[in-house]
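Left out: one protein chain. Kept in place: all the others.
For reference, chains read A, B and C in written order, and residue numbers begin at 1 within each chain.
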Amino acid sequence: MNFTSDLYLIYPEIVLTATLIVVVLFDLIFKRSQSWLPVLSLTGILAAFIFVVMQYGTNLPAFEYSTKNSLLSIDNLSTYFKGIILVTSFFIVLFSIFSSEIKSCKDRHGEYYSLLVGMMIGMFFLVSSNDLILIYLSMELLSLSSYVLSGFVKKSIRNSEASLKYVIYGSVSSGIMLFGISLLYGLTGTTNLNEINTILRGTNVIDISFILSIFMILAGFGFKISVVPFHFWTPDVYEGSPITITAYLSVASKAAGFAVLIRFIKSVFFSGISQGGYWNLLSYFDWQVVLVLISIVTMTLGNFTALWQDNLKRMLAYSSIAHAGYILLGVAVLSDQGITSVLIYFAIYMFMNLGAFLVVMLIANKIGSENIDDYRGLGYSIPFLGTVLAIFLVSLTGLPPTAGFIAKLYLFVALVDAKMIVVAIIALLNTVVSLYYYIRVLKNMYLVKDVIKTVHIQLKPLSFVTILLLVIPVLLFGIYFTPIVDFAKLSIQILGL
Amino acid sequence: MTNFPILSLITFLPILGMIVVLLIPKKQELAIKSLTIVITAVQVVLAIILLMNYNYSLGGINDIKSFQFIEKFRWIEITGFSWIGKIKIDYFLGVDGLSMPMVLLTAIVTFIASISSWTIDKSLKGYFAMFLLLDTGMMGVFVALDFFLFYVFWELMLLPMYFLIGIWGGPRREYAAIKFFLYTLLGSVLILLVMIGLYFSSMETLADGTRVFTFNMLEMMNPANYTTGGILSPLNPNNLRFIAYIGLFIGFAIKIPMFPFHTWLPDAHVEAPTAISVILAGVLLKMGTYGILRISYPIFPEITKQLVWYIALFGMINIIYGAFCAMAQKDFKKLIAYSSVSHMGYVMLGMAALNTMGISGAILQMFNHGTITAMLFLIVGVIYDRAHIRDLDSFGGLGKQMPVYTGFVTVAFFAAIGLPGLSGFISEALVFLGGFGNDITRVLAVISTLGILLGAGYMLWTLQRVFLGPLNEKWSSLKDMDFREYAMLVPLSIIIIFLGVYPGPMLSLMNSSVNTMVEFIEKAQAFYQTLGSL
Amino acid sequence: MVTVGLTHFLVISTLLFSMGIYAIITRKNAVMVLMGVELILNSANINFIAFSRFGNFGFNGQLIALFVIVLAAAEAAIALAIVLNIYKNLSTVNVDEVDNLKE
Partner (left out) sequence: MESQFLINTSLYVLFLPLLGFVVTLLLGKKVKSIYLFENLVLILTFIASVLILYNKLVNFPDSKIVSEVEWFGFANTPLFGDISIKLGIMIDNITAMMLFVVALISMLVHLYSIAYMKGDERYNRYFAYLGIFTFSMNGIVLTHNILMMYIFWELVGLSSYLLIGFWFEKKSASDAGKKAFIVNRVGDLGMFAGILILFFTYRTFSFEEIFNSISAGVLPFNSTFWLSVTGILLFCGAIGKSAQFPLHVWLPDAMEGPTPVSALIHAATMVAAGVYLVIRIFGLLTADAMLFIAVIGMISSFIPATIALTQNDIKKVLAYSTISQLGYMIMALGVGAYQFAFFHLVTHAFFKAALFLGSGSVIHAMHHEQDIRYMGGLRKKMPLTYWTFVISSLAIAGIPLTSGFLSKDGILASSLAFANLTGHWLFPITGFLVALLTAFYMFRLIIITFHGEPKDHHKFEHAHESPFVMVMPLVVLATLSVFIWYTPNPINADQGWVLSKWIEKPVLHTPVETRFDFMKPDTEATPENEPIMYSTIYTEAMHHAHYPAMFISLFVAISGILLAFVFYHWKKVNVDALTERIKPLYTFSLNKWYFDELYDKTFVSGTLLLSRALGWFDLKIIDGIVNGAAAATKSLSFFIGNFDRIVIDGFVNLTAYLSGFFGLLFRRIQTGKVQTYIVLVIFSIVILLFIFR
């Protein structure tokens, strides 16, 4: 047990913490030069990114307190998700520079960026933590920062309402999860995932309280990844929050949630691996059925409800619920292949979802509305943004030759390989349904043509570059997806198994 | 010439064109239009070059060596999976006697449609960009030999089509566009699923001896490549090949469109601008039948054998039902749309015959229907451009006012009825000869001949309502055709007459491929029987 | 003489948990709802300590309880700030009336 010798394993976290401190101090000292704050944050993110890249391939336990059992697992899975989180954060900081919502709160940028970095730290610990308590703590760190951020524009009623709902819902969820953890602790005597696994293998603790505790813990994870029935906060909070935060929650915190869910399932229940990469799990809990059920309901609910939405942000919220359903199917396969598809999905989902939110934000900055009806004829007055949004939406639908298709393809490949044909068909039909609401945006932009108001949006070079940074991968990975699959394939490594 | 990637060129040239179109300033309308026409014309030239260098004796279908103008290289290759070893997807293009006529057809119809697009006046740039993108998608479908690639092209043309109907279409364009999109997407997800299923059921042996899962259609056709456990492998006693076949078939049938999945077609046609109707009927519908011939037939020969009666039955229903529906229409364009339903029924009937005459007839009918319907839609376009209505009952006596136009109409209509001397007759006759030649489809073929009668009924009735009888004075100021319209209709008429008089070249183009296919299905049948999977 | 055993603690914690949930569901005042959350957290705390004490699991559980207490405080702070903000904007802390974002 040599803590200091393991510190190098958490350099990224340390860098981020340092960034947090620097941002806070800078804000205190140079009250006037708020425009430097994003630069500082970006620097911190880049520095952390460099460490993360260097760390990739390292599979070591950090802060071991007994053989094999450690507080953190620095492995490829966590590093991959850290990468996702950092890239997302990078874009979100860029978004924040353009966002008129954030700009409107002039003096509080320091607060904003420091909380953002705070969220990052929380997520970093979340994806690599190997202990239920650390999971709880880092989730709280993540949540507390995001509660505040979702209500960042204090004057905005929508913002405050979102944050109130978020905080109540979130704290109840985490409370339930904590209660679940306490039960599990009582049953096994430990909070370390690997130790729990060992104990589960040794004894036969099949008991309703065990199942209850798992469901309670699942409530916490479900809250983060917003799957039915733990999704209720999502539409309201997404609609109410500043767009930057909505985008961030829909990608990064969801990614962190999935990372911890995967780790939890695999570390706690793993008993072996069979041919074809399928996991053999301890039979205390029928994960496959639970997850398939949840994910089917999630995607169906997400898609069907999205059909009704008039607010684009809210529609994207439901769409992100639906996507969570798809991703959860990848987990439900319970195989290496499934996890690979999840990782691929996330990498692509990150680009397309952020892109869609960015365009929505840029348009909302100008026309002050996210209502789909206000998008009428916009395709003609802002052709570039229109085209780009079209690409992102098509990609979200999952049509080739965009990257969204590849994401879906690998998911279905995993499903078909696992002979979950019926599930695959349901998911595919859902895709067809989802087309309807995505295309509705395009319909309003291009097909309905009463151009009463012509909107002109002068894109700043930086925002233009940001858009390109998002749209190029979406197109490129649609045609040439070797790197992303290659990367995902290597990243399914979870420590200790 | 052999190493020159001419198929890639013909496929991706429109995309290059699209990029250029996007770079041209909006004001330069003439440049945009002419560029599109030039590009499609170059495509025609390329198609003719292909034709001239085509070796008629090679069969294709399931043998890579007898495909021509092959371009094959590794597109995606990912190694080191613990569970499947290796993923690979090829960029694999090639043509055989099945696809060559379709490539020609696509090139010709697109060229004609691009001329027809000359009158587009709103958001020109977007229109032509979408038009060219669509072009690539269509061409790609016909030359792709890798299922994955095929699927990418298949889906690629959905969105442009959506916009082309939805933005430049008629009053109910939104409805028609979304209906088209949803329908076809529904079909294509079924195709996607079967594609993935097939991927896990067949393995290709690479040059270094390793076996990998494959998207290569030709490898999927080889029964020796099946894995033992694949869900669509006949070696697996619990395989789902039958269900998969149905799914795949429905996926393609929606495009054909086969009764009862046809209702998107009338709406799409009625709302789409003329050029797009031309493409829709001329090329897009063929993708469905092409897909069945290219994929369903050789990959699932044993199930094809089992189900030919049903395919023929639906062909018959299409023929007769479409004809009746056409007869009931009051909208000129809708009538033509339903006549397409009817005529595509012949294709299905011919395919179901599973003999050389039937399948040749089906392919020829695909080509002929492409040209004839293109002409019919152009004809509707000509009158619509002038009168701005399409209601059949509000015309009358136009034969006096527009004699030349009426002449072309007569050619097109009689070609559609299957008058000998015009191309439609040959293909329909071959379809019937083929259908009659197969014991299973014989009765259905005989019943289907009713379609000839009904076709004559509604076509002549239309001719009479619009062109004959006393001239409706309302239209006494309509002008006869102009140069642009000649430029579209004359080439098509020439093709129609030429193929009606001398179909030999087209038939010999596809002959060895069709023979290979028939033979392959017969042989594969035996193989599957030994497996006992039937 | 009844020995206070694990079961008693568990009963209490369950009661606390249920009361917390009840409070969250039924109270209209946001502050009361937040108190319900505190009850839940504390019920979990009781569990941890009880298990740690009766299960011979070492001191882990008790340490965890400390963490949770700290976190509960932080959470309460933030939550109250948010409630305050709501009050500023809407002049109410009734959670029922905060339902503009829906469907």
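The criterion applied here is as follows: a residue touches a chain if its C-beta (ideal position, glycine included) is under 8 Å from a C-beta of that chain, and two chains touch if they have at least 3 such contacts.
Keep in mind the model is a prediction, meaning the values are calculated, not measured.
The absent chain, not drawn in this view, touches the displayed chains A, B, C throughout the complex. Touch with the chain omitted from the figure is made, among A:164, A:292, A:331 or A:485, by A:164.
Summary of contacts with the chain left out: across B:8, B:205, B:306 or B:511, the touching residue is B:511.
By the touch criterion stated above, the residues of chain C touching the omitted chain are 21, 24-26, 33, 95-96, 98-103. By the touch rule set out above, chain B reaches the unshown chain at residues 172, 174-175, 178-179, 182-183, 259-260, 262-264, 321, 323-329, 355-357, 360, 397, 399-400, 414, 419-421, 425, 429, 432-433, 436-437, 445-446, 449-450, 452-454, 456-458, 460-461, 463-464, 467-471, 502-504, 507-508, 511-512, 514-515, 518-519, 522.
Mapped onto chain A, the footprint of the missing chain covers residues 164-165, 168-169, 172-173, 176, 208, 211-212, 215-216, 219, 228-230, 232-233, 235-236, 285-286, 289-290, 300-301, 304-305, 307-308, 433, 436, 440.
As a convention for this text, only the chains that are shown with their structure count from here on.
Between the contact lists of chain A and chain B, the overlap is empty.
The central chain of the assembly on a C-alpha centroid basis is A. Distance between chain A and chain C, defined via averaged C-alpha coordinates, is recorded as 27 Å. Averaging C-alpha coordinates per chain places the centre of chain B 66 Å away from that of chain C.
Within chain A, no positions touching two or more other chains are listed. Within chain B, contacts with two or more other chains are made by no residue at all.
Residues 133, 136-137, 140, 144, 147-148, 151, 154-155, 157-158, 160-165, 167-168, 171-172, 175-176, 178-179, 181-183, 185-186, 189-191, 235-236, 239-240, 308 of chain A touch chain C in their complex. Those residues of chain C that touch chain A in the complex are listed here as 13, 17, 20, 24, 30, 33-34, 36-37, 40-41, 43-45, 47-48, 50-52, 55-57, 60-61, 64, 67-68, 71, 74-75, 78-79, 81-83, 85-86, 88-90, 95, 98, 100-103.
Chain B contributes residues 75-78, 80-84, 87, 123, 126, 151-152, 155-156, 158-159, 162-163, 166-167, 173-174, 177-178, 181-182, 185-186, 189-190, 192-193, 196-197, 199-200, 231, 240 to its touches with chain A in the complex.
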